[in-house]
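Note that one protein chain is taken out, while the other chains of the complex remain in position.
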């Protein structure tokens, strides 16, 4: 009974916040509601037993996306009112969605009854994977390709964003209390990031969560004025962005060259290799995400 | 003994929820930004403190209590900072709505 109460409240909150984020009159309020939606979604992940996801969502959905949306909102032209579709066309959109609902729901519903067989296979193979936490094993061993390509996507997004010129966020002078709190928080954030990364081998956590946490920390510190501007011309920063992908490809190539094939870790080497890749990926994810969110300073013109 | 602890913990939890509810009502009903902030931060600090105290009585180990206390302290400090930021922003813009 109490479980249904929690489920129902969470589900209805999600739907209500989503509807509000889309249709509330002021854009500013919509952005705020969307951030609240991210927080409630993190709770929903925790309720559904996906602690890995709850960690990542809390850092990304509530922290980074919020900063991103507010920064974008500040750069939108101050147009008076948004263009709105007429009531008839909105109704037409609903009529388009109805067949989708009727077609897809009967396809989705039977899935709830099926019993998956994959977890048993993963459990059986877990001993050889080098880590004890099945999600980390899937991410960095069984389906390491996904993770490699995902790092590549992150890099491409960053390069694409850089093509649009520098962001030049207009940071106002931070207040003393925020500065002091930022300085107090900085070591804690680094500690939390490292802890989440290290724990990822045995329990929920890992490179993505730690990277997102670190990125949120970097953004906070930059906004509090506790960090200097990030300069793209500063070569260690570029190295940080690239190191995860480079190391991953290097390990994959070495495995193909000396071992059995791409990303087939040699027996006994899995754990140190996974930890190495995870550490590098964490740094890359943190650097790329924070650059995507706050951008780098424009190059000084010669 | 354990029953007494149980009762006490329920009382503390209920008190915490009461403060959260009062803070939410204040957030919705108070007329201007500053008094809303006042209601919100009071509710956060005290409500979360009472909930942490209530849960501490049920914790299995001291480590859990220490973790919850740490969380409470962090929320306390960041709540105070965020509240001050909002209040100053509102002050600079000169009123609201």
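Note that the chains take the letters A and B in the order they are written out, and that residue 1 is the start of every chain.
Basically, a contact is a pair of C-beta atoms (placed from the backbone, for glycine too) under 8 Å apart; a residue touches a chain by one contact, two chains touch by 3 or more.
Assume contacts and distances are computed from a predicted model.
Engineer: Name the chain not shown, per its UniProt record: "Phosphate-specific transport system accessory protein PhoU", "ABC transporter substrate-binding protein", "Menaquinol-cytochrome-c reductase cytochrome b:c subunit" or "NADH:quinone oxidoreductase"?
Structural biologist: For the chain missing from the view, the UniProt record says "NADH:quinone oxidoreductase".
Engineer: By the document's own contact criterion, which visible chains does the hidden chain reach in the full complex?
Structural biologist: Among the chains that are shown, those touched by the missing chain are A.
Engineer: Would you indicate which residue among A:34, A:181 or A:265 is in contact with the undisplayed chain?
Structural biologist: Candidates A:34, A:181 or A:265; residue touching the omitted chain: A:34.
Engineer: Touching residues of chain A against the unshown chain: what are they?
Structural biologist: Interface with the chain not displayed, on the chain A side: 3, 7, 11, 14-15, 18-19, 21-23, 27, 30-31, 34, 37, 41, 44-45, 48-50, 52-53, 56-57, 60-61, 64-65, 68-69, 71-73, 75-77, 82-85, 89-90, 93-94, 96-97, 100-101, 104-105, 108-109, 111-112, 114-116, 118-119, 122, 134-135, 137-139, 142-143, 146-147, 150, 153-154, 157-158, 160-161, 164-165, 167, 206, 208-209, 211-212, 285, 288-289, 292-293.
We take it that only the chains that are shown with their structure count from here on.
Engineer: Averaging over Cα atoms per chain, report the distance between chain A and chain B in Å.
Structural biologist: Each chain's C-alpha centroid was found; their separation is 28 Å.
Engineer: Show which residues of chain B lie in contact with chain A when the two form their complex.
Structural biologist: It is residues 74, 77-78, 81, 84-85, 88 of chain B that touch chain A.
Engineer: Going by the contact rule set out above, which residues of chain A touch chain B in the complex?
Structural biologist: Touching chain B: residues 175, 177-178, 181, 184-185, 188 of chain A.
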